[in-house]
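Excluded from the complex is one protein chain; the other protein chains are retained at their positions.
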Amino acid sequence: MKAFGLIFFVTLFLISSCSKDRNFDEREIHLISPEKISGFDPIHASDTYSGNEIGKVYEGLYEFHPLKRPYELMPNLAESLPTVSADGLVYTIQIKPGILFHDSSAFKDGKGRELKIDDVIYSIKRLADPKLQAKGWWLLDDKIVGLNEWKEKNANLPATNYNEDIEGLKKIDNYTISFKLKKPYPQFLYALAMPYSFIVSKEAVEHFGKEFLNHPVGTGPFILPVFQQSNRIVYTKNPTFREKFYPSEGEEGDDKRGLLADAGKRIPLVDKIIVDVIIESQPKWLSFQKARADLLEIPKDNFDSAVLGGKELAPELKSKGMRLFSNAQLDVTFFSFNHDDPILKNKKLRQAMSMAWDRNEANKLFYNSSAVEAQSVIPPGLGGYRKEFRNPFVKYDLEMAKKLLAEAGYPNGKGLPAIVIQTRNETVSRQMIEHFAKNLEKIGITIKVGMNTWPELVNKVTKRQHQMYTMAWGADYPDAENFLGLLYCPNASPGSNGANYCHPEFDTLFKSATVLQDGPERSAFYEKMNEMVATEMPWIFGFNRTKFYLSHAWLKNYKFMEFNHSQFQYLNVDLEVKKELSKKF
Amino acid sequence: MNKNSLWKDAFYRLAQDKLALISILIVFLYFFVALFSGLGWIASNWSQEVGASNLAPSFDHLLGTDIFGRSVLQKVIRGTQVAMSVGAAAALIAIPIGVILGALAGYFGGWIDDFVTWLYTTFSSVPNIMLLISITLILGKGIFSVYVALGATSWVNLCRLIRGEVLKHKEREYVQAAGAIGGGHMRKLFRHILPNVSHIVIINTSMQFQTAIKSEVILSYLGLGVQGEPSWGTMIDDAKLELVRGVWWQLAGATLAMFFILLAFNILGDALRDALDPKLKGK
Amino acid sequence: MTKYIIRRLLYMIPVLLGVSLIIFVLFNLVSGDPTAVLLGKNATARQMADLREQLGLNKSLWLQYLDVVKSAFTFDFGHSWATKQEISKMILQGAYPSLCLSVPAFVISTVLSLFISLFVAYYRGKGIDLFIRVLCIAGMSISALAYILFFQWFFAFKLGWFEISGFDPEFPHFISYVALPAIIWIVLSIGPDVRFFRTVILDEIYQDYVRTARSKGLSEFTILLRHVLRNALIPIITYVVIQIPSLILGALLLENFFSIPGLGGMTLNALNASDFPVMKAMAILSSVGYILFGLLSDILYTIADPRIKFN
Partner (left out) sequence: MSLNNLLSVKNLTVEFQTSEGIIRAVNNISFDIPQGKTIGIVGESGSGKSVTSLAVMGLLQKPAARIPSGEIYFNGQDLLKLNEQQMRAIRGNDISMIFQEPMTSLNPVFKVGEQISEALRVHKNLSKKEAWEKAVHLMNQVGIPNPSSSAHKYPHEMSGGQKQRVMIAMAISCDPKLLIADEPTTALDVTIQKQVLELLQKLQQEYKMSMMFITHDLGVIGDIADDVVVMYRSNVVEKNHAQTIFHSATHPYTKGLLACRPKLGANPRRLLTVSDFMTESGEEKIVPVERVQVFDKEQEVKSESQILLEVDQLVTQFPIKGGLFGRTVDHFKAVDGVSFKLKKGQTLGLVGESGCGKTTLGRSILRLVEPSAGKIIYDGKDITHVYHEELRQLRKKMQIIFQDPYSSLNPRMTITDILTEPLNIHKVGANKNERFDMARELIEKVGLKSNHMSRYPHEFSGGQRQRICIARALMLRPEFVICDESVSALDVSIQAQVLNLLLDLQQEFGLTYIFISHDLSVVNFIADEVGVMYAGKIIEMDKASRIYKNAKEEYTRSLLSAIPKGLARETRP
């Protein structure tokens, strides 16, 4: 019996001793992705996490400025901002010469060739290719002259014909293109900054064929020769990356925060980025505590042990040099009704349900009181949001809720069938609905939880097979149109308006507002629409959430950013601090 | 009429084994707890808030409270009802299918035997977890589909065992004697052979019970388990987020509750096999 | 011998057809319409129709069933809906990490269980026998999820003996990643193994040839190791070989929590993403594995037991 004990402990010691000793002289950054990475094909980058990885390897014509707030576009592959025609339909863009693709076996003798405008045209066409069923197609659907017709034509052909010219994508010369839109589309530049429209090369697509999504060949700051379906992805610095410099000015106060220390330096500032895919929150949190990762989005449940009183860092974390970043997100959570359902068309009922929900308690339980109660659809930080506006029905008042419910024809819930709210089968979402159900039980309304995998949920919403569902909508680009579109009648499912909500007056305002360029006039329109629809209660408005990030002392130049797929090239690491602090972990 | 049949004799031998006795007591205890909570006598108000959220175990809240301030102890008791019902339902589905198919295959042989053997070989080839998941997907989420899924996967083992045992007993002389006095196939099978292989059913059921309970936890983790009712599976699933922030009592409560009943079933299974299986008598 | 193998192989075909039927019914009929999922937001009806065509969902049910059967032989499972990756490639890449965890864990747990059951059989009836058996049963009476949560928190984080999660394909380092999940696997599987091995060994100990061996003056220990073990190995081999196919599927929970990119984790992700082709592929893979290893265990059984002739 003793022999067993001895052997057991010897092997245990051996195992723990041969774990890799962490070297400190490599300039590398460790990041965590909470979801599995499906692949590196820009046109399929529908979830933010795949977008973040693609942003390290591919690039778009434009990019959000890493520091300036509110968010602002800056040229990336493009030489400068586009010259737009008077009627706002023709955008002429010039790209920088001398930009090289990554070296790859797809090109002649393995050397990456220079980026040409043909590649931009090819990438946009590829987004429209009917054979590829690109998820990002909604971005340019019915926007560029001749593109939809080209797509329709090729749908019946056995193979898509890329050589055909499209009126809306006119090549002026090797470095200049002029886009021709069907109708004004002020968000067009944002579309060119999203991963869907990042630039790929024709040779790589044809060379790798089916395996293209595992062999990214872009122009970005980092290279990834091949993507293994493993939980660790290692990016190395792109040797042939063009001259790109760290911006020298940012938001007011950035220099005090040390964000301009590397101003003017050539980026990328590190040699390697290592991304670990960790799905469960416990291993995620523990890995960060053991300094296996430099940056962590704090999972809801580890919040209490990290943040005191919702504001500053817990002492034992501060002693290890960790820093806390808390920033409002451009998002809104909501319980959406299905307006096809006659019962839910009853406005009074919707208002009663909203007033019976104790948002304050929900905020405490699920967001550690860090979120802001959403008054309507537009989140703070976008044009059209007025801080002073208060939605009369976003208030916890049981008496009023009971009165409204009676007026709605269901005195303390009698006659109202049980309502099922569909959600994703995640523990937190289930608990939120259970809390909502507990609150509504007080006024006699029974709520049931419907658990679904993500695709099942999307399926039910698109096919209108639900009474209510819960969702959080994050901004695709910093423009309130992205949120207002969720209530625009023509967008009803299978479009993005999952509530299938129609409000004629709202729709006319939407049509006229979204054509205008960004400016005070458009913001006034957005404001009017936002407050008009608020009292209608198309959804039960939830929260605008705050995101909390923790970073170790040696991670430099980090600033919270909503559209952060191209942010990682600006990060830096301070090796001395890392070496000295590592002893503490 | 002193009725000391083989069953009484077996029970007498079982009573010798103290551990088996304790296990039987535990099983009955859990059964009654499940029954009472099912009838609503106890833990029917599990969803009431009894204190602040995530209170540590204290005198008035023996197992503390969960995220919504509901008593973990009440949820554990309620969870017993789910666990025992999952086990019982799986057994109720598996026993008839397994016994009838196994008996027919073992007794009649020929093409019936080939068909039944093909059926259970095919069913046992598909990995259990896959069957469980896909059946719950078909029937939709909820306790009913958990019952059916577990029942559909647990009859295979019983069928194989019963078939083997019936094959052996078919040759025994008391069966041929029954034939000699004019008894037909049905009498030979159901009056003579099945009572003599029924101990297999009991032993196997106690083993299947604990597999069913453990499967329910996995299904809850995958989001396919019981909806709306607290079950040990959902409690452990919640715990996976809480352990790191020091909320250990929900995990401890559910795991402890499961530990005793699973331990009881396992020990009972072994003891029953020694007591009932004539071959192993007196080991 | 070959005649026996051929007959067994022929017998495999109806089982394979049966398995494909079950998988076809479970997955093809249930999966419903994937197009809405794959195309995401505001997909046009036209796009949906093209996709249905591309995925072969418009074929007759019979043809779809034949596809399932074909994939059982060719292992060409098409593409995953969620990640667009080539499934057979995903399986190849996922196999290595899965096996890095499951093979050592399986081997150690089997060998350990054999030692413990021999030890327990030698001291049968005594206190130590009961104590160890109850210990093993207690081990398996705790849910795997509870083990994972506690062990990861205590051993990996608090004591820091192991890596918390992740995987490193190089040889010496993957041990520190795989050790903790392997230990959990062993603790969970020792219970059932010891119980089965002990019953098999006890059945042999009460046979007549053991009494003859004792009358030859052999010590109880040699009898146990030479005579009893050699006979007990026959049913043990079958029991062990049958479990090998389940190794491919790996431990779903362990891989998910310890972020090991194995086939188990892949299956779990496929479930969460309702990615039916991957789940179907994994079901077919492990079923074919189960049938092949079932045949292997039969053959090993007949080789190990001289009494069985190949009539």
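Letters are used for the chains, namely A, B and C, taken in the order the chains are written, and counting of residues starts over at 1 for each.
Everything below uses one rule, namely that contacts are C-beta pairs under 8 Å (C-beta built on N, C-alpha and C of every residue); 3 or more make two chains touch, one makes a residue touch a chain.
As the structure is a prediction and not an experimental result, all values here were calculated from the model.
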Chains in view touching the one left out: B, C
Residue, one of B:192, B:214, B:245 or B:273, that touches the chain absent here: B:192
Where the missing chain touches subunit C, by residue: 3, 6-7, 125, 207-209, 211-219, 227, 230-231, 234, 304-307, 311
Residues from subunit B at the interface with the omitted partner, ascending: 1-6, 9, 13, 16, 172-174, 176-183, 187, 192, 195-196
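By definition in this document, only the chains that are shown with their structure count from here on.
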Pair of chains ranked first by number of touching C-beta pairs: A-C
Averaged-CA centre spacing for the pair subunit C and subunit A, given as whole angstrom: 38
Approximate Å spacing (C-alpha centroids) for the pair subunit A, subunit B: 46
For subunit C, residues that touch 2 or more chains besides their own: 149, 153, 271-272
Touching two or more other chains - residue numbers and ranges from subunit A: 280, 282, 286, 425, 453
Interface residues, subunit C side, partner subunit A - complex: 32-34, 36-44, 46-47, 50-51, 54, 81-86, 89-90, 93-94, 97, 149, 152-153, 156-157, 160-169, 172-173, 175-176, 179, 256-261, 265-266, 269, 271-275
Residue ranges of subunit A in contact with subunit C within the complex: 12, 15-16, 18-20, 36, 38-39, 41, 44, 46, 130, 133, 135, 137-138, 141, 152, 155, 210-211, 213-214, 228-232, 276-280, 282-283, 286-287, 289-290, 292, 425, 453-456, 458-459, 462-463, 491, 494-496
Subunit B contact footprint on subunit A (complex, rising order): 280-282, 285-286, 299-302, 304-305, 365, 425-428, 431, 434-435, 438, 448-451, 453
